[in-house]
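Apart from one protein chain that is not included, each protein chain of the complex appears where it belongs.
Going by the order they are written in, the chains are A, B and C; count residues from 1 in each one.
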Amino acid sequence: MHTYSQAAALVLIDMQKESRYGIEGVDEVVATAERVVASCRTAGLVVAYTRHVNRPDGIGVSTGEVFDSEGLPVYYRAGTDAITIHDAIQPEAHDVVIDKHRWSGFHGTSLDLILRNLGVRELIIGGFTTDCCVLSSVYDAYAHDYLVSLVPDMCAATNEGSHQAAVLMMANWVYGIEILSAGEVVKKVAGEPYRSWAATEPDQKRFSAETLQGAYESLF
Amino acid sequence: MHTYSQAAALVLIDMQKESRYGIEGVDEVVATAERVVASCRTAGLVVAYTRHVNRPDGIGVSTGEVFDSEGLPVYYRAGTDAITIHDAIQPEAHDVVIDKHRWSGFHGTSLDLILRNLGVRELIIGGFTTDCCVLSSVYDAYAHDYLVSLVPDMCAATNEGSHQAAVLMMANWVYGIEILSAGEVVKKVAGEPYRSWAATEPDQKRFSAETLQGAYESLF
Amino acid sequence: MHTYSQAAALVLIDMQKESRYGIEGVDEVVATAERVVASCRTAGLVVAYTRHVNRPDGIGVSTGEVFDSEGLPVYYRAGTDAITIHDAIQPEAHDVVIDKHRWSGFHGTSLDLILRNLGVRELIIGGFTTDCCVLSSVYDAYAHDYLVSLVPDMCAATNEGSHQAAVLMMANWVYGIEILSAGEVVKKVAGEPYRSWAATEPDQKRFSAETLQGAYESLF
Partner (left out) sequence: MHTYSQAAALVLIDMQKESRYGIEGVDEVVATAERVVASCRTAGLVVAYTRHVNRPDGIGVSTGEVFDSEGLPVYYRAGTDAITIHDAIQPEAHDVVIDKHRWSGFHGTSLDLILRNLGVRELIIGGFTTDCCVLSSVYDAYAHDYLVSLVPDMCAATNEGSHQAAVLMMANWVYGIEILSAGEVVKKVAGEPYRSWAATEPDQKRFSAETLQGAYESLF
């Protein structure tokens, strides 16, 4: 049996090559994830990936999924490069790779079964997109009693506003969440002193359109 | 057996008297919900409520839940008025009332079991708070293949920015969603012509801090 | 917060007054459960009950559920004494009481959420009926990685053969299960030496019609 040194796991959400949504800053985020993956491997943490997969024949896809003129799903189509994890962060033999048909990594998958079985209590989470598959996975992780460390610079969305707002929502409502940069996660995983944001009361980072940018920046 | 005339349900999320979070505009939203509830009852739709409930002894509460100096959960405490549905929209005998311990109405509850068993395909959703329990319930509703009609003026949050951003995220990602005001829902339920926003492509309402307000307003 | 001294819980499945199925030996099994409940309370274990509940209006009942001539569900009807837990083993304030609409205590309920949140790892299980709600709950408990202690004399079915066969199936397939009498559970919970059956290899108690009785008896 393969054993892990810590009750924590890195969970990368949908860091696949699908590029049609226009996710912003993908190359930089993948490079960031590469460093985090390396540090987690060194520390012996579980490394888990989710992959969003739509069958070419459309079986099991979400309601309203977009199909092309040939009747094939446009996004995350199985059998194309779009569902492949980015080269720099390819899974290794003992990693956990979870194919999923819905946004949350926990819906209709074995992700919770596996993490729970491994004794994992804390998840370090990043991926695409912040406001959709990452957000739903983080909310579900919290519902399953995992502690969450969210790494915003290891996340990306199609638009800055939604990325920022989603991070703030998670900061506000996921009690016990830590928000920290990839650089700080690397220190944390290595057992070194690190800096993170954690709430001192619920719903601490309320915002309006005017304060969104500043509220987001205050997390770092 | 009680029967319903349509394969749709009204789902009101956590419209309880708990007031300590400082949700904005509760009275107005409850008054709005009252009109929608009445129209749904007239049309014979299923009316379902979720109630967030924290046991006084803390059994089953979320990780990081806030306790007072006497060791009692501060929010949504069973045995107090805080968990009661607002007076104007009290459940009736044939309604569905779901007590829950996590944000999503679908997590650790019989909500999906009951709606599915009733043959319900479409959910009209509102409640508190837009960016937390409503958002997670809508994302989960979509994961379970329900069509969603979201009624933003029947939702509220603790801050305008997060309310607006959450509505935009749902508009962007929940394919097939309809965004419509309570006034339009009343028409829809009555089988009259109504006006709603529906996407013509995925992720249509991207925003930045500067455009958040305008993007939100463009939905109505 | 209420705290428990051990990472174990007693889970009593559907030990309700519903008597129309003709479960055999109910009084004796309830008296047996009474002793086990008392010992678990003394030891500070979590005590959990499931209750099968069918709404009078039929909402959420299983496919094929039996209704009477007035359109009311015949069994486990809410609002009647049939759904009440037997008097001798009434739940107390800090117990966990889970209402359910399907057989397994884990389906469409918060049972796993609560037990997991409490840090429970081992379940002591009994109830009605051995071959249906107990069996499905034990199989699900195992699927959720709980260790199971099954107490056959705290279980009952409508017929001896199905009771015996169900116990043997659980003995054969639920790896790590302990099969033990109520008297031995009381010792175990008290931290005293006790006697139980545990498999030394998978599928150890195969049987035919001819050997069913003997195979069952060999467990004790």
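The definition used in the following text is that contacts are C-beta pairs under 8 Å (C-beta built on N, C-alpha and C of every residue); 3 or more make two chains touch, one makes a residue touch a chain.
Just so we're clear, the structure is a prediction, and the values are computed from it rather than from any experiment.
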{"item": "Touching residues (missing chain, whole complex) on chain C", "value": "21-22, 62-66, 75, 102-104, 107-108, 131-132, 135-136, 139-140, 142-143, 145-147, 158-162, 164-166, 168-169, 172-173, 175-176, 201-203, 206-213, 215"}
{"item": "Chain not shown, touching residues in chain B", "value": "116-117, 145"}
{"item": "Interface with the undisplayed chain - residues on chain A", "value": "1-2, 57-61, 63, 67, 71, 93-94, 96, 100-102, 107-110, 112-114, 117-118"}
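Following the convention adopted for this analysis, only the chains that are shown with their structure count from here on.
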{"item": "Between chain A and chain B, centroid-to-centroid distance (C-alpha), Å", "value": "25"}
{"item": "Rounded Å distance between chain A and chain C, as computed from the means of their C-alpha atoms", "value": "39"}
{"item": "Chain C: positions in contact with at least two other chains", "value": "117"}
